[in-house]
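The complex appears here minus one protein chain, its other protein chains still in place.
Each chain carries a letter (A, B and C) given by its place in the written order, and its residues are counted from 1.
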Amino acid sequence: MKLDSMYQDVILDHYKHPHGRGLRDGDAEVHHVNPTCGDEITLRVRYDGSRIADVSYEGQGCSISQASASVLNDLLVGKELAEAQKIQGTFLELMQSKGQLEPDDAMEEVLEDAVAFAGVSKYPARVKCALLSWMAWKDATAQALDGPAQKETA
Amino acid sequence: MKLDSMYQDVILDHYKHPHGRGLRDGDAEVHHVNPTCGDEITLRVRYDGSRIADVSYEGQGCSISQASASVLNDLLVGKELAEAQKIQGTFLELMQSKGQLEPDDAMEEVLEDAVAFAGVSKYPARVKCALLSWMAWKDATAQALDGPAQKETA
Amino acid sequence: MTRLPGLLTAPDQLLDEAIRKDFPLLDRTVHDGKKIVYLDNAATSQKPRQVLDALNDYYEQHNANVHRGVHVLAEEATALYEGARDKVAAFINAPSRDEVVFTKNASESLNLVANMLGWADEPYRVDHETEIVITEMEHHSNIVPWQLLSQRTGAKLKWFGLTDDGRLDLSDINEVITEKTKIVSFVLVSNILGTVNPVEAIVRRAQEVGALVLIDASQAAPHMPIDVQALQADFVAFTGHKMCGPTGIGVLWGRQELLEDLPPFLGGGEMIETVSMHSSTYAPAPHKFEAGTPPIAQAVGLGAAVDYLSAIGMDKIAAHEHAITSYAVQRLLEVPDLRIIGPTTAEERGAAISFTLGDIHPHDVGQVLDEQGIAVRVGHHCARPVCLRYGIPATTRASFYLYSTMAEVDALVDGLEHVRNFFG
Partner (left out) sequence: MTRLPGLLTAPDQLLDEAIRKDFPLLDRTVHDGKKIVYLDNAATSQKPRQVLDALNDYYEQHNANVHRGVHVLAEEATALYEGARDKVAAFINAPSRDEVVFTKNASESLNLVANMLGWADEPYRVDHETEIVITEMEHHSNIVPWQLLSQRTGAKLKWFGLTDDGRLDLSDINEVITEKTKIVSFVLVSNILGTVNPVEAIVRRAQEVGALVLIDASQAAPHMPIDVQALQADFVAFTGHKMCGPTGIGVLWGRQELLEDLPPFLGGGEMIETVSMHSSTYAPAPHKFEAGTPPIAQAVGLGAAVDYLSAIGMDKIAAHEHAITSYAVQRLLEVPDLRIIGPTTAEERGAAISFTLGDIHPHDVGQVLDEQGIAVRVGHHCARPVCLRYGIPATTRASFYLYSTMAEVDALVDGLEHVRNFFG
């Protein structure tokens, strides 16, 4: 059944048992909304130098957006910013592939559980759900690092 | 040829040699515009009690609107208001007939030259041209008689 | 798959299913040959062949710009366009055809009124000493224009709240609508709750204080007889695409003296009487409010749509939908964990039913239904304050129309069973 390609077990697992959910201390907080469906996320990042010390979040949304935030937490916490950005870029590429991209071993290595979202990329209305937390993370990171960083170098 | 039913010789004659054209003294003046084509008329009425002493006018417009003002002048000047209103009503009826009304003798007696406009009623865009001066006359009459009349009876 | 016989409304309330043949899209199949079950009618309706034919005939035989032409095509196009105005006027029992303004959609109609009142002279003028009244169940298109007007004029925006069972709470009507109120704008049938609102009570109070009344009939005009004189409102707005007409066309009906007194909104060709560089005068209504080349073909299409609906009969359509809705409400309430947001009976409600299903997010409900060929809408339905009011992130909404069938209700209920199993 086609639906199974979207609702992979991995995704449903993350949805039912989200990792790292809840708001904890952070260096920056953002609130993102997907106006086409009303999904919302509040997300905080905490950096330890250029290392991601924590990504905490809270929000309401469908299985895809919730699972995606959980996967993000798994993948990014503890990583160096550069590596996290590479993961984010790869995830974006996969989501924008309109189901045309078959993740290879290299991609699986980068994305781990997140390759399960490959099937979602076939559903344009759901791609935004999958990207919601990732866009929020990017935005929060820019705020956390640019703000103080700029002040320090200024 | 169908056109001849609109451009009756009587109409073209009035167009080329308009009767009563030019602005003379009056009790009220109105300016009417046909925004769909830009035809304009300035019209004055002068009453002698309830008798129409004069209808004078100036304006620019097509053969139909110009001829119609000329015919109006012919028909209405010298008439009692009640009779003029009857003529106006009959002309309106003819113009709104969409070419379905074949003027009978009684109508010809009332409208005289104005029956020549029967053919125009088939052309919706031109009906407004034919009615321009008649609407202006009605409006001017209301102003000329109502204004002072109301004052007198008040 | 069992249709419960006890719940079946008298079958003579239902329209003949043969009308489905008029709607080409209903033959569409999706997801490997599944026939579409189209239950998203509150978002937009499908179009009968008769409307598509009218559009094609217009473009192939009569297309020209309206009003300013003496040539045959221009006269035909004008007659068709103005003829559509006659049809719409008759459809809503307008006292005069000149009270029917064509816009691009209901949203433009609503914004048009808000802007007219912002620029109006007394006694209509909305300014910082006056108040605007709406309700908490409005569509965003009947909220945001008033928020903008309130921000730009300083007028105070007030609203009626909702009761727990999805109806307007009019208990404080005398505090909400006061002597300061200039305009009361509310929805006749809610697109999210399905509620049919009590027009009379609101209009009576508005008239008491001399406020104007605007009724958003976007979800009413497609589904029930509308009589603007009986409603006693000052303005009524609705939209073509929800009532078998094309996209790109809306209607604002307004009382003649108001349309005469109120200032124009958009300026341009067609809405003027005479223009010079120094000043302009405006054409009489409705043209005063129709700047530029109007949606000609779309008006013609809407005319064909109201012909189509009238031939069937709006009372028959309302009865059909009432029967379907009664059945749907009953069957949905049997689905475990399903909560209807809005009235839970078919009385004083329209054919849009919103619900939640346990804690399965509506997005996921919609997706799994879609896979079965069942098209419903999920989200806020452009009425986010209602979701906030009931403390829910969003709803799933099934909405019916004249071509909906009992079998489609059954398909929905079966589909929801499948959703529950999938996320169970």
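General remarks:
Just so it is clear, a residue touches a chain if its C-beta (ideal position, glycine included) is under 8 Å from a C-beta of that chain, and two chains touch if they have at least 3 such contacts.
Because the structure is predicted, anything quoted here is derived from the model rather than measured.
Though it is not drawn, the left-out chain touches A, B, C in the full complex. In the complete complex, the hidden chain is touched by one of C:141, C:181 or C:326, namely C:141. The hidden chain makes contact, of the residues C:14, C:132, C:184 or C:296, with C:296.
Residue C:268 is the one among C:154, C:210 or C:268 that touches the chain not shown.
Across the interface with the omitted chain, chain C contributes residues 24-25, 28, 30-31, 36, 38, 40, 43-44, 46-47, 52, 55-56, 59-65, 68-74, 104-108, 110-111, 119, 136, 139-145, 147-148, 152, 157, 159, 239, 241, 246-250, 264, 266-272, 274-277, 279-280, 291-298, 363, 366-367, 369-370, 374-379, 381-382, 384-385, 388. Chain A residues in contact with the hidden partner, per the touch definition given at the top, are 33, 35-37, 123-126. Taking the whole complex into account, chain B touches the unshown chain at residues 1-3, 6-7, 12, 36-40, 60-64, 66, 123, 126, 129.
Just so it is clear, only the chains that are shown with their structure count from here on.
Taking each chain's centre as the average of its CA atoms, chain A and chain B sit 77 Å apart. Separating the CA-averaged centres of chain A and chain C is a span of 38 Å.
Looking at chain C, one finds that none of its residues touch two or more other chains.
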